[in-house]
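This is the structure I have questions about; it appears just below.
Every protein chain but one is kept in place in this view of the complex.
By written order: A, B and C. Residues from 1 in each chain.
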Amino acid sequence: MADSLAELRAKINAFVHERDWDQFHSPKNLAMAMIVEAAELVEHFQWDTLEESRELTPEKREQVSHELADTFVYLLRIAEVLELDLIAAANTKIALNAQKYPVNKAKGSNAKYTKYQENE
Amino acid sequence: MADSLAELRAKINAFVHERDWDQFHSPKNLAMAMIVEAAELVEHFQWDTLEESRELTPEKREQVSHELADTFVYLLRIAEVLELDLIAAANTKIALNAQKYPVNKAKGSNAKYTKYQENE
Amino acid sequence: MADSLAELRAKINAFVHERDWDQFHSPKNLAMAMIVEAAELVEHFQWDTLEESRELTPEKREQVSHELADTFVYLLRIAEVLELDLIAAANTKIALNAQKYPVNKAKGSNAKYTKYQENE
Partner (left out) sequence: MADSLAELRAKINAFVHERDWDQFHSPKNLAMAMIVEAAELVEHFQWDTLEESRELTPEKREQVSHELADTFVYLLRIAEVLELDLIAAANTKIALNAQKYPVNKAKGSNAKYTKYQENE
């Protein structure tokens, strides 16, 4: 069992190396594989109301868990082959988002940040 | 700075709560938001050859890093609202994948596992 | 102005040839480009309720129209480079769907067809 992000990343790398799959794992291919998994998640919710999507049967919850895991695995692989630190990248992006979506303007609003700039 | 997955998750939750965005974060909406970010990643590679996708300019590398971060943030939010443990989900799924893709059959092959089953 | 599907297809082909873009239009690349456009459509609706997505402002309606057009253009290009007839393909697939989703079982239900088969 991998207990941390670093251990999980190492485990996935080993899985890939054992199967000699590095040759297929260009960023282009991995980005395609990741969006396919993201779409399998979307499929679970496509006919749900917003409320229904919050209340999953145990069976659907398990399937959703698998799709999230698959998306996560490919995300980690892309970070790996591009030698990017996902945690650092997320910290950086959240700081940028905090500027784009200041609390006083964004609170309770689902508008895209470009809407605030139009109105300035 | 969040240094671990748990810290990052807490930081993102705080970001969302401050903006009163929990109301928009149904799994259905979050799955849509995540695939939009995954597509922004795909866009960076859509006209690249496989080789070109491995060699990014510093500018493109930074943009790709932002798209990965955005995808990661929404992945963490979906796990949060569904109360799923992403690391545990990944461990479970990797164990399933190891059964679907045994090393002796999958080595060096990019075929889908259903292909092995057809041939059994 | 192209007035029919055939004229539109010819117009798009001419657009691509003039720019010498056929070299980039492998099915793999075009499938990526199409999903990027489909995601731009998804983005317009990601925070909407189901009801809100039915009632668009004129500005949003125009943007949605552009995303649909872009998706359509890439769909036509993929059909072109693979020499597939989209209308014929749709006729064939609708006939298959009619078998998978018989009216007596599917009426008023949003379940996937595999659900009917489980219960047989």
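Brief remarks follow.
The definition used in the following text is that a contact is a pair of C-beta atoms (placed from the backbone, for glycine too) under 8 Å apart; a residue touches a chain by one contact, two chains touch by 3 or more.
The shown structure was predicted, so the numbers you read here are calculated from the model rather than taken from an experiment.
Taking the whole complex into account, chain C touches the unshown chain at residues 1-5, 8, 11-12, 15, 18-21, 23-24, 26-29, 31-32, 34-35, 38-39, 41-42, 44-45, 48-54, 56, 61, 64-66, 68-73, 75, 78-79, 81-82, 84, 86-87, 89-94, 96-98, 101, 103, 106-108, 110.
Touching the omitted chain from chain B are residues 32, 35, 47, 49-50, 110.
Residues of chain A in contact with the chain left out of this view: 24, 29, 32-33, 35-36, 38-40, 42-43, 45-47.
By our rule, only the chains that are shown with their structure count from here on.
Relative orientation of chain A with respect to chain B corresponds to a rotation of 180°, obtained by superposing CA atoms and rounded to a multiple of 5. Inter-chain centre distance (chain A to chain C, centres taken as mean C-alpha positions): 24 Å. The set of chain C residues touching two or more other chains comprises 32, 35, 47.
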